[in-house]
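Submitted below is the structure of interest, expressed as structure tokens.
All protein chains of the complex are present and in place, except for one that has been dropped.
Take a look at chain A:
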Amino acid sequence: MINTSRSRIIVTFTLILAIVAGIIAIGVGGVYIPIPDILSTLFSSSSDTVNSTIIWDIRLPRVLLAMIIGANIAISGALLQAVMGNPLADPGLTGVTSGAAACVLVIMLAAPEYTQFIPIAAFGGGLFAASIVYALAWRRSGISPVTIILSGVAVNALCGGLIGLLTIMYSDRLPAAVQWLNGSLAAKGNNALMMVLPYAIVGWILSFFAIRKANIIRLGDQVASNLGENVNRIRILLSLLAVFLAAISVAAIGMIGFVGLVVPHMARLLVGSDYKYMMPMSMALGALVLLIADTGGRTLFSPLDIPAGILMAVIGAPYFLYLMRKKAF
């Protein structure tokens, strides 16, 4: 049995851990910066120009970006898992990520002069994929989780095919997109951060309002509608929010798998399935996990900058298999 005050402590602890990890991550890299120097640069107008340039222009934006996007994808997964009543649901599985990625890639490769539309394209693509999933899965009595997952598989295959086709057609321009396709935060600075941050804040606020609805829908369709809830409307609204959070992340740094699947699962193991704790826990843990993946990627094989998406796949897939073996699903 999960004790609520214990859950609260774990969430707070994880949040503090993520912040501490963020500060440490600012220090590590090609140039090592000790923690006191980081803190003095962050909290006072230090005159050390080399350190402050490294921190403010390179490390801090990247660290924040990793944390924000990790939180986004984890929340997106947590929402989809509630909506579909299935712990396997995540933005990757439902086709949202690949739908968004396919649309972004069209702009990146075929129309590079329109890069400012990448976020809109990502949302459009994610929404398109999600709508197809819902259109296929919609039945008179509502949406069944099984059909949603099956149609997600089909949408994923379609978008994967489209991505493959684009990479072959525009193979001359591909190098620019390779980092992005693998989910890399390399060379992402304040621009990407400023693009993601406002959307993310809106998404997080909405997510906290979604907690009660997510909890109610977990009781099953009949019980939820019996409590006076419009189940299908909740599904659509929470799905839109999940798509939104996933799409802005894809627009910024590309495809990152497993965060949306593994993080909510870990959160559930730690604080239980009540979204009052599970949602903030997914957020904090998502930030921590992607931060570790990105910082590991850029330091372990330095000077190689391994995309966080690759590291997540390498760590996430075995963990996923381990969960399958334990029959956690």
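Just so it is clear, a residue touches a chain if its C-beta (ideal position, glycine included) is under 8 Å from a C-beta of that chain, and two chains touch if they have at least 3 such contacts; residues count from 1.
Here is the rule we use: contacts and distances are computed from a predicted model.
*Asks:* Absent chain per UniProt: "Phosphoenolpyruvate-protein phosphotransferase", "Iron complex transport system ATP-binding protein", "Carbohydrate ABC transporter membrane protein 1 (CUT1 family)" or "Acetyl-coenzyme A carboxylase carboxyl transferase subunit beta"?
*Replies:* "Iron complex transport system ATP-binding protein"
*Asks:* Identify the residue among A:223, A:300 or A:324 that touches the chain left out of the display.
*Replies:* Counting the whole complex, the residue in contact with the absent chain is A:223.
*Asks:* So one chain is hidden, and I want to know which residue out of A:203, A:272 or A:297 touches that hidden chain in the complete assembly.
*Replies:* Answering carefully, the residue with contact to the hidden chain is A:272.
*Asks:* On chain A, where is the contact patch with the chain that was removed from view?
*Replies:* 1-2, 141, 209, 212-213, 215-216, 218-220, 222-223, 225-230, 272-274
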